[in-house]
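All protein chains but one are shown in place.
Moving on, here comes chain A:
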(Lines give C-alpha, C1' and ligand atoms only; values in the text may rest on other atoms or scores of the structure.)
Protein backbone atom coordinates (compact mmCIF):
# COMPACT_ATOMS: atom_id res chain seq x y z
CA UNK A 1 0.00 0.00 0.00
CA UNK A 2 1.42 3.32 -1.03
CA UNK A 3 -1.26 5.87 -0.28
CA UNK A 4 -3.98 6.38 2.21
CA UNK A 5 -7.53 5.43 1.36
CA UNK A 6 -8.94 8.85 1.97
CA UNK A 7 -10.69 7.84 5.17
CA UNK A 8 -10.57 9.52 8.58
CA UNK A 9 -7.12 9.81 10.05
CA UNK A 10 -5.54 9.77 6.64
CA UNK A 11 -3.75 13.09 7.11
CA UNK A 12 -1.17 11.25 9.18
CA UNK A 13 -0.79 8.65 6.43
CA UNK A 14 -0.25 11.38 3.88
CA UNK A 15 2.63 12.68 5.95
CA UNK A 16 4.19 9.27 6.44
CA UNK A 17 3.79 7.74 3.00
CA UNK A 18 5.41 8.65 -0.29
CA UNK A 19 3.79 8.47 -3.69
CA UNK A 20 5.72 6.91 -6.59
CA UNK A 21 5.73 10.29 -8.36
CA UNK A 22 7.26 12.06 -5.37
CA UNK A 23 9.82 9.34 -4.93
CA UNK A 24 10.72 9.40 -8.60
CA UNK A 25 11.33 13.16 -8.50
CA UNK A 26 13.45 12.84 -5.36
CA UNK A 27 15.29 9.88 -6.87
CA UNK A 28 16.25 11.86 -9.96
CA UNK A 29 17.56 14.73 -7.85
CA UNK A 30 19.47 12.38 -5.57
CA UNK A 31 20.96 10.65 -8.60
CA UNK A 32 22.25 13.98 -9.85
CA UNK A 33 23.75 14.69 -6.42
CA UNK A 34 25.40 11.26 -6.28
CA UNK A 35 26.77 11.45 -9.80
CA UNK A 36 28.03 14.98 -9.25
CA UNK A 37 29.90 14.15 -6.06
CA UNK A 38 31.16 10.90 -7.56
CA UNK A 39 32.70 12.87 -10.42
CA UNK A 40 34.34 15.21 -7.90
CA UNK A 41 35.69 12.14 -6.08
CA UNK A 42 37.03 10.63 -9.32
CA UNK A 43 38.62 13.95 -10.21
CA UNK A 44 40.41 14.14 -6.85
CA UNK A 45 41.70 10.58 -7.10
CA UNK A 46 42.75 10.94 -10.74
CA UNK A 47 44.46 14.28 -10.11
CA UNK A 48 47.12 12.67 -7.93
CA UNK A 49 48.88 10.57 -10.59
CA UNK A 50 48.43 13.34 -13.14
CA UNK A 51 50.15 15.84 -10.89
CA UNK A 52 52.88 13.30 -10.04
CA UNK A 53 53.77 12.81 -13.65
CA UNK A 54 53.41 16.36 -14.90
CA UNK A 55 54.71 18.59 -12.09
CA UNK A 56 58.19 18.16 -10.62
CA UNK A 57 57.10 20.54 -7.87
CA UNK A 58 54.56 17.95 -6.70
CA UNK A 59 57.35 15.56 -5.64
CA UNK A 60 60.26 17.85 -5.01
CA UNK A 61 58.91 20.86 -3.15
CA UNK A 62 58.74 20.85 0.63
CA UNK A 63 55.61 22.18 2.27
CA UNK A 64 53.99 21.39 5.61
CA UNK A 65 56.35 19.55 7.99
CA UNK A 66 58.99 19.24 5.29
CA UNK A 67 56.80 16.77 3.37
CA UNK A 68 56.40 17.04 -0.40
CA UNK A 69 52.91 18.01 -1.65
CA UNK A 70 52.53 14.52 -3.12
CA UNK A 71 53.43 12.66 0.05
CA UNK A 72 51.38 15.04 2.19
CA UNK A 73 48.36 14.44 -0.02
CA UNK A 74 48.66 10.63 0.09
CA UNK A 75 49.50 10.55 3.81
CA UNK A 76 46.89 13.00 5.11
CA UNK A 77 45.21 15.23 2.54
CA UNK A 78 43.14 12.71 0.62
CA UNK A 79 41.47 11.35 3.77
CA UNK A 80 40.46 14.87 4.76
CA UNK A 81 39.08 15.50 1.27
CA UNK A 82 37.11 12.23 1.38
CA UNK A 83 35.58 13.23 4.70
CA UNK A 84 34.61 16.67 3.37
CA UNK A 85 33.07 15.16 0.23
CA UNK A 86 31.16 12.71 2.42
CA UNK A 87 29.82 15.39 4.73
CA UNK A 88 28.78 17.65 1.87
CA UNK A 89 27.09 14.85 -0.08
CA UNK A 90 25.28 13.49 2.98
CA UNK A 91 24.03 16.95 3.99
CA UNK A 92 22.78 17.74 0.51
CA UNK A 93 21.13 14.33 0.03
CA UNK A 94 19.35 14.55 3.37
CA UNK A 95 18.24 18.12 2.61
CA UNK A 96 16.87 17.04 -0.76
CA UNK A 97 14.91 14.22 0.85
CA UNK A 98 13.57 16.47 3.58
CA UNK A 99 12.45 19.02 1.02
CA UNK A 100 10.98 16.69 -1.57
CA UNK A 101 9.50 13.91 0.55
CA UNK A 102 7.23 13.85 3.55
CA UNK A 103 6.13 17.45 3.50
CA UNK A 104 2.53 18.54 4.22
CA UNK A 105 0.31 17.67 1.31
CA UNK A 106 -3.13 18.80 0.31
CA UNK A 107 -5.36 15.74 0.71
CA UNK A 108 -7.71 17.14 -1.95
CA UNK A 109 -4.92 17.03 -4.51
CA UNK A 110 -4.75 13.23 -4.40
CA UNK A 111 -1.58 11.19 -4.70
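We take it that contacts are C-beta pairs under 8 Å (C-beta built on N, C-alpha and C of every residue); 3 or more make two chains touch, one makes a residue touch a chain; residues count from 1.
Going forward, contacts and distances are computed from a predicted model.
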item: Name under which UniProt lists the unshown chain, selected from "Carbohydrate ABC transporter substrate-binding protein (CUT1 family)", "Alcohol dehydrogenase catalytic domain-containing protein", "Nitrate transport permease protein nrtB" or "Cation acetate symporter"; value: "Cation acetate symporter"
item: Sites on chain A contacted by the missing partner chain, in the whole complex; value: 1-2, 15-20, 22-24, 26-27, 30-31, 33-34, 37-38, 41, 45-46, 48-49, 52-53, 59, 62, 64-68, 70-71, 74-76, 78-80, 82-83, 85-87, 89-90, 93-94, 97, 101-102
